[in-house]
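For this depiction, one protein chain was excluded, whereas all remaining protein chains were kept in their positions.
For reference, chains read A, B and C in written order, and residue numbers begin at 1 within each chain.
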Amino acid sequence: MIRVGIVGGTGYTGVELLRILALHDEVEVAVVTSRSDDGMRVDALYPNLRGNIDVCFTRPDVDTLASCDVVFFATPNGIAMLMAEQLLARNVKVIDLSADFRIKDAVDWGKWYGMEHASPDLIADAVYGLPEINRSQIANANLIACPGCYPTAVQLGFLPLIEQGLIDSRHLIADVKSGVSGAGRKASVATLMSETGESFKAYASSGHRHLPEIVQGLSMAAGKQVGLTFVPHLVPMIRGIHATLYAPLETDVTAQLQALYEQRYANELFVDVLPAGVHPDTRNVRGSNNCQIAVVVPQGGDTVVVLSVIDNLVKGAAGQAVQNMNLMFAFNEKQGLQTMALYP
Amino acid sequence: MIRVGIVGGTGYTGVELLRILALHDEVEVAVVTSRSDDGMRVDALYPNLRGNIDVCFTRPDVDTLASCDVVFFATPNGIAMLMAEQLLARNVKVIDLSADFRIKDAVDWGKWYGMEHASPDLIADAVYGLPEINRSQIANANLIACPGCYPTAVQLGFLPLIEQGLIDSRHLIADVKSGVSGAGRKASVATLMSETGESFKAYASSGHRHLPEIVQGLSMAAGKQVGLTFVPHLVPMIRGIHATLYAPLETDVTAQLQALYEQRYANELFVDVLPAGVHPDTRNVRGSNNCQIAVVVPQGGDTVVVLSVIDNLVKGAAGQAVQNMNLMFAFNEKQGLQTMALYP
Amino acid sequence: MIRVGIVGGTGYTGVELLRILALHDEVEVAVVTSRSDDGMRVDALYPNLRGNIDVCFTRPDVDTLASCDVVFFATPNGIAMLMAEQLLARNVKVIDLSADFRIKDAVDWGKWYGMEHASPDLIADAVYGLPEINRSQIANANLIACPGCYPTAVQLGFLPLIEQGLIDSRHLIADVKSGVSGAGRKASVATLMSETGESFKAYASSGHRHLPEIVQGLSMAAGKQVGLTFVPHLVPMIRGIHATLYAPLETDVTAQLQALYEQRYANELFVDVLPAGVHPDTRNVRGSNNCQIAVVVPQGGDTVVVLSVIDNLVKGAAGQAVQNMNLMFAFNEKQGLQTMALYP
Partner (left out) sequence: MIRVGIVGGTGYTGVELLRILALHDEVEVAVVTSRSDDGMRVDALYPNLRGNIDVCFTRPDVDTLASCDVVFFATPNGIAMLMAEQLLARNVKVIDLSADFRIKDAVDWGKWYGMEHASPDLIADAVYGLPEINRSQIANANLIACPGCYPTAVQLGFLPLIEQGLIDSRHLIADVKSGVSGAGRKASVATLMSETGESFKAYASSGHRHLPEIVQGLSMAAGKQVGLTFVPHLVPMIRGIHATLYAPLETDVTAQLQALYEQRYANELFVDVLPAGVHPDTRNVRGSNNCQIAVVVPQGGDTVVVLSVIDNLVKGAAGQAVQNMNLMFAFNEKQGLQTMALYP
């Protein structure tokens, strides 16, 4: 059993980590921090965990956290970069679910996230925690930058096409839809049920923070700079991301696409290429760490469409973080992540 | 006061017609037909109408309907084409909310709708009821083919760009999202709340019946055949369509786009171009006949994005049908259609 | 045309007043105040009103408001009591949608609302704005205390039984369910969609602020103090209140109940007793000023059950306020309130 710490345990990714780790056979949740709820029982805030988590929130403190083997940051952006170096120095592995170490260019990061990076030197050491491209580096990493929710859904959808050079990667389109839990657990008018229920809208169409992360990842896979139009939307549901991806096919490979996707992900435990003709549905991955994918070329045309769904809080955050931890500690990659989606 | 008949009054577009017409100053709802509910009071089926509609369902009968000045068909596809000719012959105007007269090529229609067209000769006489392109023809028409819900949202969004020839119309993408009322009021597992709530999915990605209608309309506006990839999605809400449209810009007209859209729709009562930077939200048109539109070119690139929202049952069906009726009878175009969306 | 002012125009009851008054034939919306959004166009905050309201928010100011014939307070509790006296002194009628003048006992009011009443002398002048019991007093009033949403649904449900003395009024139970818009438009974690969607719960079971208001109203109707257990619940929907009311029948009047309810409300424009056997559904009154009611005695027992539904923002707030205004200015009582509920 390893000792695990969670910094920022009161947000949605924090409680999702707790739900997963509470039933993980190889870990003990030793420390859960929260400035605002210091001293409160964790299950008083989250009654869904009653009977499974017997711990209280404490204030974040490096000395306490240093007793852990690994610390997850489920914090707002800008926190992990202040504490990671000290923890790493004391041989604690760090898995950051925020955006602090995702963008390799610290200046670019600062532009999108509106602050100066506090640990620019550490960025190069961080491994981008998408197991489907970085499994071996993750296994050896001490600092993981967990991918964002949109970037996970979009990259897993585009990767097979990009890696094989089958599409015009200068003209990619990602029309992506997210449940409202992606906005986090903070007081806000914009994400009240009265504001988001029974309605659908795009937002941030002129530029969303996840854009540079997706472009960086896809460009690395393509071996050249890709061009991407990324429009996020808000769906009147709590969990789930559905990416609808469009790209111009460079050659007529329609007949091979299904096999290409199946082969690319044949050994991936959490990426599931659906049978031809089946559309993925976000509910079928809700609460699970799975990504379900379909690929289609409508009307025999030259535009390929990829449909990719994940649970934004699991494969898009806490589940992927635990998958990374499993790889870093050589646990079974599925440990703690066997849960299937509820239906209905 | 004119006398109005509704064939197929028990579906969602039928009851929406009743809600609108009940407060319309120029009409009397004289006949509402339903085979299944013959003899039942209309407000027994629809308690929201209590106190406003004092009529019973009757079986559809040409002689009875012939006493009307205009008859709306709010029927499944394949019904209006059986009755329209007889009504027209008796000087009754016909407004068809189904797909029977939308596609000019009867053979193509038959392919998409799975039946042979019963009145192919009548198709040429039908005016496509999108007032924003056909206002004067509508005023003189006896037979209106009301546009589908997806086609209304997509065409209103693309028209200014297509008409001005600003985009590469061979590579249009329409990523469109609809509330579940678009599936109609019929017993079905697929649209149960347990099946569609808290989830999001694409469907019919390989080809949806509204594709040929949209292509026909846009090609007519372009003066040449357009190429369109159209992917419809199901949103866990009841009403509303959100079209997210993508096209390659042929020249750099980014700075002129907002003005172009505002000018194109300056005289349209039901198309509202939002101020630059504002995203349309389906709830802001729910229950109203408005289409709200925004246009943006993200990141200074060469892909234009148009966001277009309507209520699928109003501007996408019953409201547009009444707007057509207002034009055909020279009523005030807004008569009966003043209702604003509820917020929240 | 009278001139109307709205203090607190940015909350849900404020925008609902605007939606109703924008189409009211007898009024001009002259002043809409908001401290936080001073100077902003009203339809910039509420795009659903675009084209119907051409006014900007201003700071609340007695001199400006004094130019109006009537001022609505759509403010949090504790504001109207600070301004009402000055407006009344300048011959402006006041309709308060908050709780400031609902409770006749100022000390009791202070206990439930956590502040000292600033205008205790004015309370006696305020007429409780439930037209179904106070129509004539409302017509002559200068200051209206509009009923709360729960009190409206509960009182309209119980009144016929209480007035006729048919139940043991010491043991009344009101199990009431509300959509989340009742919590208002303010930043809050508790009413985020992620917190309230797909879930159901009771709250404030040990005592809700609307309890004394309901008890006061029912006691007045009974001519003696009633005993009430009132448990409010939160429903994962935006609008609507459903009251399920239980009381012990004192005599066996089961066979007469339907007629009793129909007679009690025969002349009420906005209270609709459903045919025997029909259950009211909140959606059938959503957006309308109607209350729909059913009464049943299950299994031939001695417990009567009343089901009463309203839209909390219309008959439970803004619609009822306009109904009061119509009575005060001798307008048609239905003016501005003809809207039917959307279905579906």
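Quick notes on this structure:
The rule is simple: a contact is a pair of C-beta atoms (placed from the backbone, for glycine too) under 8 Å apart; a residue touches a chain by one contact, two chains touch by 3 or more.
None of the values given here were measured: they were computed from a predicted structure.
The undisplayed chain touches these shown chains across the complete complex, A, B, C.
Within the whole complex, the absent chain has one touching residue among C:S67, C:Q164, C:T229 or C:N332, and that is C:T229.
Which of A:Q292, A:S308 or A:Q323 touches the hidden chain is settled by the complete complex: it is A:Q292.
The missing chain lies against chain B, touching residues 12, 180-181, 183, 185-189, 191-198, 236-238. By the touch definition given at the top, chain A reaches the unshown chain through residues 12, 15-16, 19, 22-23, 44, 46-52, 181, 185, 197-198, 238-239, 272, 274-275, 278, 280-281, 283-288, 290, 292, 338-344. The missing chain lies against chain C, touching residues 171, 173, 175, 177, 179, 194-195, 197-203, 205-207, 211, 227, 229-231, 233, 235-240, 242, 244, 246, 248, 277, 279-283, 286, 294, 296, 298-299, 301, 303, 305, 307, 309, 344.
The rule is short, and it goes like this: only the chains that are shown with their structure count from here on.
Comparing the centres of all chains, each the average of its CA atoms, the largest separation from chain A belongs to C.
Chain B and chain C have centres, each the mean of its CA atoms, that are 36 Å apart. Averaged Cα coordinates give chain A a centre that lies 39 Å from the centre of chain B.
Along chain B, residues 197-198, 238-239, 280-281, 283, 286, 344 each make contact with two or more other chains.
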